[in-house]
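Questions regarding the structure given below will be posed in turn.
Let's turn to subunit A:
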Amino acid sequence: MIPIEYWLVFSSLLFSIGAYGVLTRRNAIVVLMCIEIMLNSANINLVMFSSYHSVLHVGVDPSGQVFTLFSIAIAAAEVAVGLAILLSVYRRYQTIEVDKINILRW
Partner candidate 1 sequence: MEVLDVLGAFMPQLLLVLFALALPALDYLFKDKRVLAFATLAPLVGYALALVSWTVGGYWEPPTDGVSPHLIEIDMFSGLFALAFVSVGIIVVLSSPEFIRGERNQGEYYALILLAVTGMTVVAMSTDLIILFVGLEIAGIASFALSGFSKGEKRSAEAATKYFIVGGFSSALTLFAISLFYGVAGTTEIAALGPEMSAMLSAVDGTRSVAVMATVMLIAGLGFKIAAVPFHMWAPDVYEGAPTPISGLLAAASKKMGVAALFKIFLIGIIATKSDWDVALGAMAILTMTVGNVIAVVQTNIKRMLAYSSIAQAGYILIVLPIGTDYAVAGGLFHVVTHAFMKSGAFMVVAALVVRGVGESIDDYRGLAKRSPLLALAMTLFLLSLAGIPPLAGFASKFVLFSSAVDAALVPGQSWLIWLAVAGVLNSALSLYYYARVIKRMYMEKGSDDKVSVPRMAGTAILFASVMTVLLGVYFDAVFDLCQQAAAALFGT
Partner candidate 2 sequence: MLENVPVLSLTILLPLVGALVTFTLGKRESMAKWVALAFSAAAFLLSLAVAFEFVVDPYSAAPGELDGYSNGYQFYESHVWIESLGINYIVGVDGISLPLFVLTTLLCMLSIIFSWDTDHRPKEYFGLMLILEVGVLGVFVALDYFMFYVFWEIVLIPMYLMIGIWGGPNKDYAAIKFFIYTHIASLAMLIAIMAMYFEAGLRTFSIEAIAEVSVDFSSGLQLAIFAAMFFGFGVKLPMVPFHTWLPDAHVEAPTAGSVLLAGLLLKMGGYGLIRVAIPSLPSGAEDMVFVMAAIAVASILYGAILCLAQADLKKMVAYSSISHMGFVLLGYATLGELGVVAGVFQMFAHGLVTAVLFMMCGVVQHKCGTRMIPLLGGLASRMPVAATLMTVGFLASLGLPGLVSFAAEFMVFAAMFFKWGMWIFLPITAVAVTAAYYLWALQRSMFGPMTNRIETSHVRDVDWYEGVPVAVLIVLIAVFGVFPALVFSRIGPAVEIALRAFGGG
């Protein structure tokens, strides 16, 4: 079995990449995708821990897997709403570059 640390490092890297993207990319669509990456890194964790717990505990621990399913569904819904919002922003601002959307401040 792959040592748990490897998984953790992997998911953390993925998470960090996603976070980095959210913080730096100017295109809102890319930001959206980066959020998905972050969510997915968490999903990886869940699945990974689920299987490790199954080893440690007696029997199978499915809750991590179930959780992942839930979170995928939620992520999908989020993306849908997100895209709709970006559409509406594009209509008003003619851009979806996040640093240009800043009339609300102070």
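Basis for inclusion: all candidates are chains of the complex that A comes from, given by their letters.
One rule holds for everything that comes next: contacts are C-beta pairs under 8 Å (C-beta built on N, C-alpha and C of every residue); 3 or more make two chains touch, one makes a residue touch a chain; residues count from 1.
Being a predicted model, the structure only gives us computed values, none of them experimental.
S.K.: So which of these touches subunit A in the complex, 1 or 2?
M.R.: Result: candidate 1 touches subunit A.
S.K.: So in the complex, which bits of subunit A are touching candidate 1?
M.R.: 8, 11, 15, 18-19, 22, 28, 31-32, 35, 38-39, 41-43, 45-46, 48-50, 52-53, 56-57, 61, 63-64, 66-67, 70-71, 74, 77-78, 81-82, 84-86, 88-89, 91-93, 98, 101-105
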